[in-house]
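Removed from the display is one protein chain of the complex; every other protein chain stays in position.
By written order: A and B. Residues from 1 in each chain.
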Amino acid sequence: MLAHGHDHDDHAPVEEDAKVHSYYWLLGIAVKELLIEKGIVTPDEIRRAIEFRDSITPATGAAIVARAWTDSAFKQRLLTDGSEAIGEFGLNMGGTHLVVVENTPDVHNMIVCTLCSCYPRNVLGLPPAWYKNREYRARAVREPRRVLAEFGLEVPEEVEVRVHDSTADMRYLVLPMRPAGTEKLDASELAEIVTRDCMIGVAVPKAP
Amino acid sequence: MRGPHDVGGLSAGPVDQTPHDQDHWEKEIDALNQLLAQKGYRKTDENRRAIENLGHDAYNTLTYYERWAGALARVLIDKGVLTQDEVDAKVAAVRARLARDAA
Partner (left out) sequence: MGGDFSPGTRVRVREDFPLGHIRTPVYMRGKEGVVTRRLGRFPNPETLAIGRDGLPRKVLYEVRFRQADLWPDYAGGPADTVDADIYEHWLEQI
């Protein structure tokens, strides 16, 4: 379970918290067992849903970025209609829509969901814990450059830092700029320098 | 005036970049969430509303997946897919079973 910090002034003592956490853990198990007993879900379906989730990782997204860097027609398709273009990798967005936003010398993109944790899971896998937590969600829209600095990224003042708050059904993926010094790398070598954080927009790829 | 989830622009501390892998319980909650949406038992926005309605104390006490587990139970009970009685009984049964297994 995740550690969390919050203001204890008006809050119950920590022992009460432990009982609450224990209750919610039991509640999750109870709901699962009831749903199985009623035939609403099967253990097999649960297993397969977990496998599906685990099958998508940041490497999935990195391959898409690497292809966009090496195939300009694909890049155009990706920027025009991300949901459609990822079909070429056998991927789909389910009920949401993928919007790929391109970093340029003038614009650096950064993605957040201030209201919850919307994230392009079908392309990147699960979001990191920090993306879902209060600090990132509160500060990414308010002081993005200070947040980027915590990630070790400084963006020149004249470059526009554009923060996308995923408030509806669009899910955003950053297409980073291909760094200089990578001209001789093939697509699979390029994919290796594209980290999850580059596609969220808190990092940029580095030539090896 | 904000719900506990509407945090854009509020003051907050440094971003804790410690990685946290999902444990098995969290994976199962995530899977149930996916399956129930796919099967049409409840909509994503119904789930979000249940989480937003937790109130500040609950929202900030519960972990991310605990909020999902709570919302799952609440929405399914509200829609009549489960009853509060059977959920309560099952929680008691699971608690007792785990206590026996540990003994």
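As a working rule, contacts are C-beta pairs under 8 Å (C-beta built on N, C-alpha and C of every residue); 3 or more make two chains touch, one makes a residue touch a chain.
Only a predicted model underlies this, so the values are computations on that prediction, with no experimental measurement involved.
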| item | value |
| --- | --- |
| Contact with the hidden chain (one of A:41, A:62, A:115 or A:175) | A:115 |
| Residue among A:121, A:134, A:164 or A:196 that touches the chain left out of view | A:164 |
| Absent chain, residues of chain A that touch it | 114-115, 141-145, 155-170 |
| Positions on chain B where the hidden chain makes contact | 1-2, 6, 8-9, 43-46, 48-49, 52, 79 |
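Note that only the chains that are shown with their structure count from here on.
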| item | value |
| --- | --- |
| Euclidean distance of C-alpha centroids - chain A vs chain B, Å | 20 |
| Touching residues (chain side chain B, partner chain A) in the complex | 5-20, 22-23, 25, 27-32, 34-37, 39, 41, 44, 48, 51, 57, 60-66, 69-70, 72-73, 76, 81-82, 86-87, 90-91, 93-95, 98 |
| In the complex with chain B, residue positions of chain A that touch it | 1-2, 4-7, 10-11, 17, 20-21, 23-35, 38, 40-41, 45-47, 49-50, 52-54, 95, 114-117, 126, 128-130, 132-139, 141-142, 147, 150-151, 165 |
